[in-house]
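Read through the structure below, which is laid out as structure tokens, and then see the notes.
A single protein chain has been omitted from the complex, and every remaining protein chain is retained in its original position.
Then we have subunit A:
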């Protein structure tokens, strides 16, 4: 088809203008791909941090506890027995379970006091579900029964504590009476999760249970599965087992604890939509401008084409092919730039301290650095998006050009 050939050849005309349009499109695409990668990276990192340090893949608790879990109540605790343990055993895909008791405490170092979350754990089981242990920077994790605590490095610095120092946890028992737990700092952790670093005191489960006077009660049982993505069937299995035994305990996905992040991601999606709209407008203006200027410069040529009997749609096609070419080249350049930017973000990441650090202020559990993620579908999407913008925004100006009266076009009247 000659119109197509001519449209492609026309790409070599007005090189400077075409190049500028291509660059503008490429830059807009780059911004989109880069942002998309960083957003994706932030989301993934947040999710990983939540799963690896906060919730495991699945949490099991009484619904009444679950509803009030933010307040760390000592009501509606799970009292482990054979029935409960059997219900969450032998489930396909389940790797480990860890009982934990969460409670409100004030940490006292002899001088200052600060509100913290106490976390009673069975170290061995805890380490099977969470990765916190890998981030131990000093000392070691306690054994059951030892009067030792593990705290985050941030908290240690804040309270001026080091290994071997003693702390007192002030707590209220189930019966609302005051009690204390005296502990030696046995280990320090420095994890990528800000909450673990700054606000949690790990203590042996039995010591916490005794001090809180809850017998063998735990707040919840957290579960690690071998399938991160397909946890719904596992949750269903667990719930069925509980139902069979008439136990009113339920299993919950980690996603229910990631609502802030998910909401934040949704907000980011809205922002991405805005970015996309801006790109759309930039691309459209670039392409429309390109076609109009070309048509003006080639008025006489259009007149000649019409004199030779070229149909309007054939002339429209010439301009659309040219615009499409600009869109494709701009899109490819943008994807290449984007790949470079994303590659850099995936490899080197971005140090959050440049922008004031701690995302946990916004409820995003990320410290230090965020990394980009590869999202091939975004590249494919934006590439075709660009071509579609080019095609659609060129139709009107191309038609305007092709619809010119041949005599007026030929004689510039």
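Just a few scattered comments:
Here, contacts are C-beta pairs under 8 Å (C-beta built on N, C-alpha and C of every residue); 3 or more make two chains touch, one makes a residue touch a chain; residues count from 1.
As a working rule, contacts and distances are computed from a predicted model.
Its record in UniProt calls the unshown chain "ABC transporter", which is the match among "NrfD/PsrC family molybdoenzyme membrane anchor subunit", "SUF system NifU family Fe-S cluster assembly protein", "ABC transporter" or "Xanthine dehydrogenase family protein subunit M". Considering the full assembly, A:406 is the residue among A:93, A:349 or A:406 that touches the omitted chain.
From the options A:13, A:89, A:162 or A:244, the residue with contact to the chain not on display is A:13. Among A:56, A:99, A:303 or A:372, only A:303 touches the chain that is left out of the view. Residues of subunit A that touch the chain left out of the display are 2, 5-6, 9-10, 12-13, 300-301, 303-304, 306-312, 406-407, 410-411.
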